[in-house]
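For this depiction, one protein chain was excluded, whereas all remaining protein chains were kept in their positions.
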Amino acid sequence: MPEMNLVQSINSALRHEMKANDDVIVLGEDVGKVGGVFRVTKGLFDEFGADRVIDTPLAEGGIIGTAIGMALYGLRPVPEIQFSDFIFPAFDQIVSEAAKFRYRSGGEYTCPMVIRTPVGGGIRGGHYHSQSPESLFIHTAGLKVVCPSNPYDAKGLLLSAIRDDDPIMFFEPKRVYRAVKMEVPEEEFTVPIGKAKVVKEGKDVTVIAWGAMLFEALASAQEVAENDGVDAEVIDLRTLWPVDIDTIVESVKKTGRVVIVHEAPKACGFGAELLSLISEKAFLHLEAPPKRVTGWDTPFPYTLEMEYLPLQHRITPALIETVRF
Amino acid sequence: MPEMNLVQSINSALRHEMKANDDVIVLGEDVGKVGGVFRVTKGLFDEFGADRVIDTPLAEGGIIGTAIGMALYGLRPVPEIQFSDFIFPAFDQIVSEAAKFRYRSGGEYTCPMVIRTPVGGGIRGGHYHSQSPESLFIHTAGLKVVCPSNPYDAKGLLLSAIRDDDPIMFFEPKRVYRAVKMEVPEEEFTVPIGKAKVVKEGKDVTVIAWGAMLFEALASAQEVAENDGVDAEVIDLRTLWPVDIDTIVESVKKTGRVVIVHEAPKACGFGAELLSLISEKAFLHLEAPPKRVTGWDTPFPYTLEMEYLPLQHRITPALIETVRF
Amino acid sequence: MQTQEQVVPIRTPETHLEGDDVFTVIRPDGTTDPNTDPRLPQHMVLDLYKAMVRTRIVDLQLERLQRQGRIGFHIGSLGEEACIIGSAAAMRPNDWIFPCYREFGALLWRGFPLQTYVDNMYGNDEDPVKGRQMPDHYTARAYRFGSVSSPIGTQITQAVGMGWAARHKGKDEVVSVYFGDGATSSNEFHTGLNFGGVMNAPVVFLCRNNRWAISVPTEMQTKAAKLSDKAIAYGIKGVRVDGNDVLATWKIVREAVERASRGEGPTLVEMLTYRIGGHSTSDDPRAYRVQNEVERWRGTDPIVRLRRHLETKNAWDDAREEEFKTETEAQLKTCIGLSEAKKKPELSSIFTEVFSKQPWHLKEQQAECENGPRAKPAH
Partner (left out) sequence: MQTQEQVVPIRTPETHLEGDDVFTVIRPDGTTDPNTDPRLPQHMVLDLYKAMVRTRIVDLQLERLQRQGRIGFHIGSLGEEACIIGSAAAMRPNDWIFPCYREFGALLWRGFPLQTYVDNMYGNDEDPVKGRQMPDHYTARAYRFGSVSSPIGTQITQAVGMGWAARHKGKDEVVSVYFGDGATSSNEFHTGLNFGGVMNAPVVFLCRNNRWAISVPTEMQTKAAKLSDKAIAYGIKGVRVDGNDVLATWKIVREAVERASRGEGPTLVEMLTYRIGGHSTSDDPRAYRVQNEVERWRGTDPIVRLRRHLETKNAWDDAREEEFKTETEAQLKTCIGLSEAKKKPELSSIFTEVFSKQPWHLKEQQAECENGPRAKPAH
């Protein structure tokens, strides 16, 4: 099996599905000849031509608006937003239109599409190349939200997403793009949307993470195992919404303690929803207050970004505190 | 003291501040001659002229973008977005620009402005004239978020907001616009931003609400007092962010039980943040899992809107359940 | 910005339709300009006329229902019937129509049952969109007709994507999309026309310039001399037509459809008309415009104009008019009666079709709602 990084595995999924299904269309800024600023769509333009891999004018609202039109007609567009920080000019199309089309039309029109976009910090991007806006889309009824942490899941989830009948936000952790390599099947396979993965079993505390922070959570789990004899269970959510509540509740019922990690600011971040769901569904099993380790409630800073992110150095003490509560 | 409804008291605040401060500029769609579709700016055009009360072209991004420019220069714009459902074309200007200007410019440029916009359902508005997007703005670092429930607070909060040095989202519960009348001083007075109000003291359970739902919460509190001997404490948040954490924690420490009510969908709604803050700050005082009574996680329906909203009929059983837990 | 006097300009039909760039067919005396007349068969002109009259009848009746509190809202098309019906009629059967919100006339022209439209006005359990949206927010895929959305402009880029998709699939299907003069200020107008040009999409952009966006007159919406000039910014064709002249509208739009169909790209059609009524039943235009202006525009009533033309051909008279009106009104009354007797949508309709399959949290919420107490029947 070939080794792939995240960029390559996503590219492989796109290539596979474009070959298999003529209706799959890639569109976005710079996705064509140059293959995207992160090279995720590299080679697709040469293979499938300018009619399947469309370099658009610089307008995210146009990318999503036209993609919606394509989806309404019956195509399967996979628009790319160059950075998720630049998704806001398309926000109206996503939350007012794509998310509501099936519902408001009584099921007559549907919007199957996958909005791919790099997310997260740690690449020296400052305010506008680092943000993690997932909770805004989770709050919007009608959208599914996916965020793989590794090349294997990314390919499997993207194939599931393109075949799914709903609009899906597909967040790609850009800090992982080239940082992680693993074996990924050349051929097609799927990872189901809506299923989390317990990536490390444990009995003392549950850590919930996704995307680039999964690796920080794992590093902390290892650190507390070695230094403190704490046995942490680590869950990679993979699909953020609709979240895999069963896996979470089962784990928390076992450990009684939970730490949630995400890059986005804390206030109204997805951590708040996870904490609330856990409180609602497993209150009597909680032996300590669930903890959130998140980005601070500030814009994303440039020089001090490593002090902003909820990295291992901040997760580890949170685990210890939660276990010792 | 004259009686005013919410429309009149907001109008009174605007008129006062425009008289007192030449730098206050009102702008938006239809705010001029006709005085806004809800007539909140009625009469201001005649009194202050077309240069202080600006009817803009139909583009929310332009309303907020030009308001930001005015604020950067030193004016105090009070832009109106006709319905908060239509704020999304301006979302980029609000979250990428207004919210971050002070921070990203090292304090050189600031964006004092008050974005007024009607919020909430219950007026037969369907999908696009009923939504409550507050949590999207709470999640965005750099914005304050205010939502008065009554004419008195509205005037006092709006005067505070216009004098505040930060960008403020000012949500006006449109279901309350003409439904509530009360004595409001003709002259100026302020209600501080960041202070909640305990509108009914109680010892058995805390109910947190704001805007139009405050009245539903109060009705339920009365209902359970009469029928079930339950003594509920009701908090009107007034400022959603930064939230008055002290008032909340103090109340929850007393009652040990809490019900949070809001119109917005549940997932990643502000209720999740409130529940999480309470869990983090008063975990050991909780005698029952905090409950959220909210809009459902669906688009806002038209015919069945009263079944969508978290009204008295849904708050009352939540109170009982929480108290009996 | 504008001074108060500028806010309420007296815009007469004459000052706004003069200039030889405004395409017209029907002359004041009812005859047609032989150089421009599309020479439609008489039965079709009669169909256009009836559709326009029916639109007006429905509008007036729905306004009455709203005043009586029997429906919640209506957004009418008084005075704009010619540009709506003329443009809809110019679309070929396989073409698509993306509506704004003021084009129920186009919907009915496409054959959508009046009963179903009235059900949508009532949001009852036979409303195809299940009472989820406000009145006049219909959807009609089977009629190759879009889905009304309130946010201004969003349908414009969508129409471009759909047109592109149809061509990509090798179909000869043109997409038309309606919007108002106010919508020319929207993000999506800009993006839609720009993408339409660059993608060379088979789209016809139909701008109903009815001179008002709620209380804001076109003069305050943009400093551009003509809305059709905005096409220049996108390298596409722009044309102006007298939108109160159904034959002129038909011809110009049909030409645009044919160009699009031939692969010659999109056209922006500015249809000059006038919003005789309020913006919607929630609006009272006396607060911002002078009655004078409205009265002068009444003089250009597109229905009166077409009728005069039909009379020059002896194709219509008072008796036929009376008969058609009576019949249509009766039909409408029957529909209203039936709609009012229907039930509200099922509770479950709140929770379905958010996603293709209902996820766990909506299952839970639906159960909570169905098993919980009912709201007071208030409204």
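When the chains are written out, they are named A, B and C in that same order, and each has its own residue count from 1.
Here, a residue touches a chain if its C-beta (ideal position, glycine included) is under 8 Å from a C-beta of that chain, and two chains touch if they have at least 3 such contacts.
All of these numbers come straight from a predicted model, not from anything done at the bench.
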Task: Consider the whole complex, including the chain that is not shown, and state which of A:21, A:227 or A:298 touches that chain.
output: A:298
- line: Of B:18, B:31, B:72 or B:123, the residue that touches the missing chain is B:72
Task: Identify the residue among C:31, C:200 or C:261 that touches the chain left out of the display.
output: C:200
Statement: Touching the hidden chain, out of C:232, C:304 or C:330, is C:232
Identified contact with the non-displayed chain, of A:100, A:129 or A:155: A:129
Message: Considering the whole complex, not just the chains shown, which residues of subunit C touch the missing one?
response: 1, 185, 187, 189-191, 194, 197-200, 220-225, 229-230, 232-236, 265
Query: Which subunit A residues touch the hidden chain?
result: 29-30, 32-35, 37, 45, 49-51, 54-59, 61-62, 85-86, 88-89, 124-129, 266-267, 296-299, 301-304, 306-309, 311, 313-314, 316-317
Query: Given the full complex, what residues of subunit B touch the hidden partner chain?
result: 25, 51, 54, 56-57, 59, 61-62, 64-75, 77, 89, 92-93, 96-97, 100-110, 141-142, 144, 164-166, 194, 242, 245
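The working rule: only the chains that are shown with their structure count from here on.
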Field: Chain with minimal offset from the mean of all protein Cα atoms
entry: B
- line: Maximum distance between Cα centroids and subunit B occurs for chain C
Message: Rounded to a whole Å, what is the gap between the Cα centroids of subunit A and subunit C?
response: 40
Message: How many angstrom lie between the centres of subunit B and subunit C, each centre taken as the mean Cα position?
response: 35
Statement: Residues of subunit C that touch two or more other chains sit at 132-133, 137, 149, 151, 187, 354, 361
Message: Touching at least two other chains at once: which residues of subunit B meet that condition?
response: 85, 88-89, 127-128, 267, 296-299
